[in-house]
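One protein chain omitted, others in place.
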Amino acid sequence: MLDKLARWSRIKSPWILHLNSGACNACDIEIVAALTPRFDVERFGILLRATPRHADVIIATGPVTRQIKDRIIRIYEQTPDPKFVIAVGACAMAGCVYRGAYNVMGGLDQVIPVDMYVPGCPARPDAIIDGVVKLLGKL
Amino acid sequence: MSFQIPIGPQHPALKEPISLRMTVEGEVITDADIRLGYNHRGIEKLAEERNWIQNIYLMERICGICSHSHATCYVQAVERLMELVPPKRGLYIRYLVSELERVHSHLLWLGVAGHEAGFDSFFMYTWRDREIVMDLLEMVSGNRVHYAINTVGGVRRDLDEGQKAKILEGVAMLRKRSVYYFKIGASEPSFVARIAGVGLLTKEQAVALCAVGPTARASGWDRDVRKEDPYAVYDELEWEVATADTCDVLGRVVVRVKELLQSYNMIEQMVQGLPAGDITVKAPRKAKPGETVSRYEAPRGENIHYIKSNGTEKPERLKVRAPTLANYAATVVMLKNGFIADIPLIFAAIDPCICCAERSVTLVDGRSGEESIVRTSDLRRRALARPANALVKGKAVWPF
Amino acid sequence: MALLRTLLYLLVYPGLIFLFVYGTFSEWFDRKVYARLQNRMGPTHTGRFGLLQPVADFFKLMAKEDVVPEAADKGFFNALPAFGLAVVSTAALLLPVWNFNLANPGWTSFSGDIIVILYLLSLPTLILFLAAWSSTNLFSTIGGARVLTMLFGYEVPLFLAVLSPAILAGSWRLAEIAAFYQARPVLLLVNVLGFVVAVIAVQAKLERTPFDIPDAETEIVGGTFTEYSGKKLALFRLTFDVELVVASGLLAAVFLGGFPGGALLGFVFFVIKTLFIIFLLSLIRALTSRIRIDQVVSFSWKILAPLAVLQLLITILVKGFLS
Partner (left out) sequence: MTDAELIAKLQADLGSRAEIASPGPRRLFLKVAAADIVTVVTRIRDAFGVVFLSTISGVDTGTAFELLYHFSIPEQDLNVRTEIPREVPRVASISPVIPGAILYEREIQDMFGIVVEGIPDGRPLVLPDDWPEGQFPLRKDWKFVRPAEVIPGGES
């Protein structure tokens, strides 16, 4: 019963933390665009939170630069359980055009565990919402 | 009591990773330091390993907001190296997309400025209108963000009559709405109180610190590459450089609003005067040995690409200078003696595009204390140099 | 029987359960109004019209891991959220929500309860400051300092504004003040100025835009709540929801003539009047941008406080004229 309630509330209220790990901004503006009137993710109870302590879902973009690697691990650890990670965009999946550059790790899954990948360069807001919804469907 | 607050590298006011370290006394900033490097990907090295066409797509991905700027600047340079003259129609479409991009970027910035000031309604309204221009861009280029419309020697997609009509319609709608919202934004006292007189940068400082774009123009310095170094179509259009003389964040808002209105005019002129003909010429695979400097007025300021070719399919050296980098020195000056509450506003006012600035570069470093993101060799020297850096609460756990 | 009745009052209506339910409802109402004013839909898919959204948020936070930072003062850090909720719930008991017998007051209605409720509403602010301070995060510390600075700004205008209707009514008991204005509704117009001042001050007390300075996310991340997670954050959010209800209930009781007409009609009046005030608060939130901390203080002392004093003068003049 309690488990059911917890699962229901978790599906209905995913708070997200936006994390840029060295992306080119394109995915980031599309994530922000998803908050705005046309897409309005608050319909699904999704709120953008400022600190990892409040977040349930980390939405990360970018190919992960060497400099930010430690920060990402730290933010991941600061997020209380249960937490989920969505890698948005081709960079966060595998590095995209930056694959092979000396300063990138080439994908978010090289650093922290990832639950869901949203492809696209950049991923459209519709695709990002779809990604979050699919992730919640997994629960 | 002075202590230091870190802003970033992950901070809600900054959508991109950067670290600002502020020394504050109470609520007043006494010193500011910027540390980049979180977004350094090494694009200049990568560019040396790719051919001329592949590099267009790499250049687009320097930055998602001004992707067309970098691609256009690069393509201009390559065309000059290959001695190609793109057809007029192709150029018109290329710079039409440029101006549409400027509209999208400035609307985005206005929204972000509202958000930084806690005026979320303004943010929501400008971003709703931004969707109109995003739709136009998607219609013209087939993509919302990375347009991929440039190619060496012209553009890749043509415009038909229906699309032209839609662009005119969209621009008319945008102009009406922009004017209305800016009237509201300008008459909302709490918003104006937040941005007037904040982040002062005099004209002398702007010149000395090599500021560019709207930041320089808001200090009354009428520098615009489109006028100074008129490339392609800009000498055929009627427009003027937007400036303001208040030297503060309000002035930067005003400059951007004026530029929006100018861009609407330019878009209309370009659509109406679109010449007939081809949109592209065939480009060779190799460029002749040589070098060139290409300049382009991106939404954030002057964009410079220096390309050196050695006669092969790949560039010998590709150097990118994005406008944001040029504005950092000015930002540090603007931040001093401001309030904590003004940090995001001032920083946002240069419209920082960190991914642009950092395709290879970094500057002033700012971390200290127990968080060693500086090199250890450097730590000791800095510890000696600035003994006042100690934190008030040594045990503090930073969330970021 | 009396014991059962008291327990019922305490736990069900107008006590804890009602408060929590109504608190979450008012959060939903606030979010929905805010979203509609911004051209958005707001919560839609959680329950009917998204009504269950705050409930879902609450339960989700309750089910989450609870992180206590190592450097934090653990005792304070853990106790404060529950303490804050207790304080605002106590304040709620003093609201004249159900029908009071004026001649024979119960223990929740006494002469001077308006002062007590004002002080009880000040306590969450102090608790917030302590919570911020004990989490020893730099952003929280700055947030905490801002909380206190703001308290210094809005508290005096709020007190002056809320007390002037009481002076006109000649009573320090909420139920009596409400009854006074129910008998002479025209006199409510005398307090319009005070009402405006009080609404703005309450907006500041609840730390909502343009006064959301202590947790301004673009400046100092999560502000006071930066280190709070899980259950404690849930309790803090609930505290704010209840405080919203209590503060709007207080304004409704003092400025809008209370909740006449017995338990049922009184309840309807309570909902309508508090929702009206919450609507006003949401309107302010949507239409303004965040101001700076120095601007808050100067605004409070240069504009709000003189207006409140003016209200006091008007009240005294009217009172003299009436007698």
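So that you can tell them apart, the chains are marked A, B and C in the order they are listed, and the count of residues begins at 1 in each.
The working rule: a contact is a pair of C-beta atoms (placed from the backbone, for glycine too) under 8 Å apart; a residue touches a chain by one contact, two chains touch by 3 or more.
Source: prediction; values computed, not measured.
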> Missing chain touches which shown chains?
Replying inline: A, B
> Among A:Thr36, A:Thr51, A:Thr79 or A:Asn103, which one is in touch with the chain left out?
Replying inline: A:Asn103
> Among the options B:Gly42, B:Gly64, B:Gly153 or B:Pro214, which residue touches the chain absent from this view?
Replying inline: B:Gly42
> At which residues does subunit B meet the chain that is not included here?
Replying inline: 35-37, 40, 42, 44-45, 80, 207-210, 223, 228-229, 290-293, 295, 302, 304, 306, 308, 316-317, 319, 321, 325-326, 328-329, 360-365, 372-375, 378, 382
>> Touching the absent chain: which residues on subunit A qualify?
In response: 65-67, 100-103, 106-107, 109-110, 113-114
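Going forward, only the chains that are shown with their structure count from here on.
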> Pick the pair with more C-beta contacts: A-B or A-C?
Replying inline: A-B
> Distance from the CA centroid of subunit B to that of subunit C, rounded to the nearest Å?
Replying inline: 43
> Using mean CA coordinates as chain centres, what's the subunit A-subunit B distance in Å?
Replying inline: 25
>> Which positions in subunit A are in touch with at least two other chains?
In response: 36-37, 50-51, 53, 78
>> Among all residues of subunit B, which ones touch two or more of the remaining chains?
In response: 12, 124-125, 128, 399-400
>> Per the contact definition, I'd like the list of subunit A residues that touch subunit C in the complex.
In response: 5-6, 8-10, 12-13, 15, 36-37, 40, 42-45, 49-51, 53-54, 56, 78, 80-82
> Which positions of subunit C touch subunit B when the two form their complex?
Replying inline: 37-40, 69-71, 136-139, 141-142, 209-210, 212-213, 216-222, 226-227, 286-295
> Considering the complex alone, what residue numbers of subunit C touch subunit A?
Replying inline: 31, 35, 38-46, 50, 52-53, 55-60, 62-67, 217, 221-222, 225-230, 233
